[in-house]
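One protein chain omitted, others in place.
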Amino acid sequence: MRKLKIKNLIILFLIALAFALIINFPHISSIYMIRVLNMTMITYLAVLSLYVVFGMAGQSSFAQCGLMGIGAYITANMCTRWGFSPIFGMIMSMLGTALFAFIIGFALFRLKRFYFSFSTIALMTILNGIFANWTKGTGGPVGMGNLVQFSVGGFVFDTEAKYFYLIIGFSIAASIIIWKLFRSPLGRSFMAVRDNEIAASCMGINNLLTKNIAFAISGILCGLAGSLFAFLSGYISATSFALPQSQLYLVVIMIGGSSSPIGALIGSILINLLPEWLRFLKDYMMLIYGVGIMGLMVVLPEGLVGGGKDLYAKYIKRKRSRVDAEQGL
Amino acid sequence: MKKIIALIMALMLVLSLAACTPKTNDDGNTPTPTTKPDTDDKTGDTDNTDDTNKEPIRIGVITSITGEKALVGEYCKNAINMAVDEVNEAGGVLGRPVEVVYEDDLGTDVGAVNALNKLATDDKICAIVGPYYGTMILALDGEIRKAEIPVLSATSLTTVGDFGNPWLFQARTHDGHVPKALVQYVVENIGEKVSIIYGTDASGIGQMESAVSTLKEYGLEPVSLDAYNTGDKDFTAQILHVQEADPDVIVAFGLQVEAGLIMKQLRDMGVTKPIAGLASYASKIAIDLAKEASNGVLALTDYIPDTPREEGRIFAEKYKNLYNIDSDFTAAVDYDKFQLIIEAIKIANSTDRAAIRDAMFEIQGYKGVANVYAFDEKGVGGTSILLIEIQDGEARPKDIVDVVEWQ
Partner (left out) sequence: MILQLIVTGISLGVVYGLIGMGMVLIFRAVGIVNFAQGDFLMLGAFICFAFNQKMGMPIWLSFAITAVLIGLSGIVFQFITYWPLRDAQDKTIIVSTLGASIALREMTKLIWGSTPQTIDPLRGGIVKIAGALLQWQYVIIIVFAALLMSMVYFLLEKTLLGNIMQATAQDKYAASLMGIPIIVAIGLTFFISMLITGAGGVMLAPIFFITNTMGVMAGVKAFAAVVIGGFGSVQGAIIGGLLIGLIEVFAGTYVSTTYKDTVVFAVLIISLLVRPQGIFGEKISEKA
């Protein structure tokens, strides 16, 4: 009983500390670093979406960046061109992207594993082509600029620091929701589909619908990420929503560990902060990055989270066997 | 439970590490308290043994060191390193040596924004040579205003002056003038039936629109109008349209690799009509790729190694001697951007960011390597352009065209 209470206290303390750190962060850091973290969290939302559709439902999708783009352009059009309120724009982004994902999912999910992946590559390229050339809707290659800032009521988010609080709020909320999803029957049905589709359908799961729902949920997250990106940057163009970024997200979640949302977090953090920490490598940075990915897949196929779990499991095992030995078993 | 602890610890670790990244110097030196450089009461003192005077002046440069556009970055670094050495050998500026901090924009708009923020956060950096690409400048507009640091750009986009950003300067003769001059030249000297091929990047579209509206002034329309995506390799479709339209001249807008491809493929498919383009068509890269296909091509550009401008010839020779390859217009323009900042610092007699910005507007008639610069009230500074013709794999000058009145 006492042990439990101490544990609770420790957790409360940590939460308070983290809270204090978050509140004060913008004051002790440079605009540059705040911006990097803001982008990290937006990346995290996109990678989290990949976690839902890939880590939980087992479908590798290369279209996440395209979905993000849809979210961004919906927000840009709604708020800057048509003057709707930012909150409305954001909600429309999330719903619109989710709807798009859901509808297209019906077509794409009829395909088996890697055929589905190819179709997402095709989808991504098509979306990018539309973003880059449909001048009426997306500004074409020039993109859309002077975007309206996010605001609630009369409160306008016009500094990097304010966006920091906003985005971290959304990230935490999204994480909690996905965590709940992970533990919910719906989440388990995703994982059932991922592990063995035939068995899943024997248990009464409608595979197609389930995969579609996963994709739609990832659409909500991507739509949110895209919308936040539009508000934050003030300028969006097709070059930000292309196949390389989508590939990057897949790499990110594999590095972090596809079996848990924490992997999404760790991966996003690494991928945004490492280039900053490794700037001294300059010309060689990308080469080391590529080689690093290859190496990491060999050494830690389950990503850092997976590797961490392995280490922890080994530690527990050793501890337990030591206890057993001491007790003369 | 354990997972939550792990999560929170990871989060805090990240935040602390991020927060503790030194705000100023890249090299990890703890920032030393500096005496304000512009309240220097030794104004006439060129004695380099004085310690507070030797504090180097830092200028930031955003360019593509990695990423798809790394070629521009190579030229940029070469040119600016050359300029830094020249300035320092001549005794520096305000008696102080000059130092450059390069930041990689990774070839993306997001990367450019990060690079800008990183440089602007360093209080010792007084001005920035901005990236070359139009979409990056578009993305940077808001950030530059927030950061309040003078940035020189060399994109050819027409709209930069209209941003109303007092800190952003355009050191280039932009696409409001140049395609117009090109079309005027071809219509008056070659023929009225003009085909246009253009790349759908930010500048290509602007150039095409400028060209089309110039044709309208003559009461003309292009006999064929074809677009392509940057990165496309095969232009058969566009060229077939051109052949059908049977023009007097083909005007083409786009980047260097596509320029080389288009020149080559036009000739290979048997189109013998004259071709006219902008800076990319005069660049060594395009000429080397197209080889014989580039003969006789006309172009309006800022700079070629064989430029008639005296300053340009000196630059071209030095660059070739130093790096063993020919310079290109992006190198020349970046060199000028840097020198313009130096000039502004001299005029302002200070390294305060606002002072440099104000001093930039006072630059009227500065003779650079690639242009004569005179900044108007919108911060736009290019005044003339060079007409060249390619002969035997070399770009040869024909004329200097003054397009902007500044005197």
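Residue numbering begins at 1 within each chain, and the chains themselves are lettered A and B in the order written.
Just so it is clear, a contact is a pair of C-beta atoms (placed from the backbone, for glycine too) under 8 Å apart; a residue touches a chain by one contact, two chains touch by 3 or more.
Here the structure is a predicted model, which means the values were calculated and not measured.
Participant: Given the contact definition stated above, which residue among B:D122, B:D175 or B:D226 touches the chain not shown here?
Facilitator: Checking each option in B:D122, B:D175 or B:D226, the one touching the absent chain turns out to be B:D226.
Participant: Out of A:R81, A:R110, A:K180 or A:R318, which is the one that touches the chain we can't see?
Facilitator: A:R110
Participant: Spell out, residue by residue, where the missing chain touches chain B.
Facilitator: For chain B, the residues touching the absent chain are 66, 68, 70-71, 73-74, 200, 226-229, 231, 233-234, 236-238, 240-241, 243-244, 256-257, 260-261, 268-270, 285, 288-289, 291.
Participant: For chain A, which residues touch the unseen chain?
Facilitator: So the residues of chain A touching the missing chain come out as 54, 60, 107-108, 110-115, 118-119, 121-123, 125-126, 129-130, 132-133, 243, 247, 250-251, 254, 258, 283-284, 286-287, 289-294, 296-298, 301.
The rule is simple: only the chains that are shown with their structure count from here on.
Participant: Centroid from C-alpha atoms only, then distance chain A to chain B, rounded to Å. What do you get?
Facilitator: From the centre of chain A to the centre of chain B is 35 Å.
Participant: Inside the complex, what are the residues of chain A that reach chain B?
Facilitator: The touching residues are 7, 10-11, 14-15, 17-18, 21-22, 25, 28-33, 35-37, 39, 132-133, 140-143, 145-146, 159-160, 233-235, 237, 239-240, 260, 262, 265-266, 269, 273, 275-276, 279, 282-283, 285-286, 308.
Participant: Across the complex, what residues on chain B touch chain A?
Facilitator: Residues 1, 3-12, 14-19, 21, 23, 26, 65-67, 104, 106, 108-110, 113-114, 117-118, 120-121, 134-135, 138-139, 141-142, 146-147, 200-202, 204-206, 229.
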